[in-house]
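Starting off with a structure, shown below.
Missing here: one protein chain of the complex. Every other protein chain is in place.
For chain A:
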Amino acid sequence: MSLCLQARQLSCERDDRSLFKGLDLDIRSGEIVRIEGPNGSGKTSLLKILSGQLRDYEGELFWNGAAMQSVREHFLANLLYLGHAPGIKSGLSPLENLAWYQALSGESSGGQGSGAQEGEQQRLDALEQVGLAGFEDVPAGQLSAGQQRRVALARLTLTPRALWVLDEPFTAIDRHGVAALERQLIRHAQAGGCVLVTTHHELAASSLLRRIALG
């Protein structure tokens, strides 16, 4: 089953300024869609609308052909959104942060129950993949901005979702991390997933990459 997120005649106004008007979008399995535009052109607003957070827009959204409102739960169960703020609690360790995200999606591995052992291993693996081995139990507040961002990015491996919506995921990440993340995006698209991303970073050309320019 392939996924498909569609927008029809999408318009958004913020503070009496029209960000975009009559936008038609089709985002399908196996695509990396990069949203481009200068600062303030509405990239983040568009991502928030498409991920169902922002409600003041005109137009319609469809998830796999059905109107968004009627399939919201199914949509959210397949969405992974990473915003400007990484959503990492500075008082909790990376492991604890990830455990909450696992549990939030209803996976028993995030809790204390039967799947806890397995869940813990998954979290350790995910942290190792983003290069945070050895930092598992350090309070996230003591990590650098880039490391905190990496904790958030560990969720890409930890909680498999088909649709990734990433707002400036490369912020504060070093060159190695950027290359690894780019490869991960391509792998996800090749596996039939779908990536919606805003970035000022130049993505390597790929047949999977599509650009949408705003502003």
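We take it that a residue touches a chain if its C-beta (ideal position, glycine included) is under 8 Å from a C-beta of that chain, and two chains touch if they have at least 3 such contacts; residues count from 1.
Keep in mind that, in the parts below, contacts and distances are computed from a predicted model.
The complex includes a chain that is not drawn, and of the options "carbamoyl-phosphate synthase (ammonia)", "Amino acid ABC transporter permease", "Heme exporter protein B" or "Transcriptional regulator" the UniProt name matching it is "Heme exporter protein B". Only one of the listed residues, A:21, A:84, A:183 or A:211, touches the absent chain: A:84.
Contact with the chain that does not appear here is found for just one residue of A:66, A:104 or A:179, A:104.
In the full complex, the hidden chain is touched by chain A at residues 1-3, 29-30, 51-56, 64, 73-74, 76-79, 81, 83-92, 96, 99-108, 110-113, 160-162, 188, 191-193.
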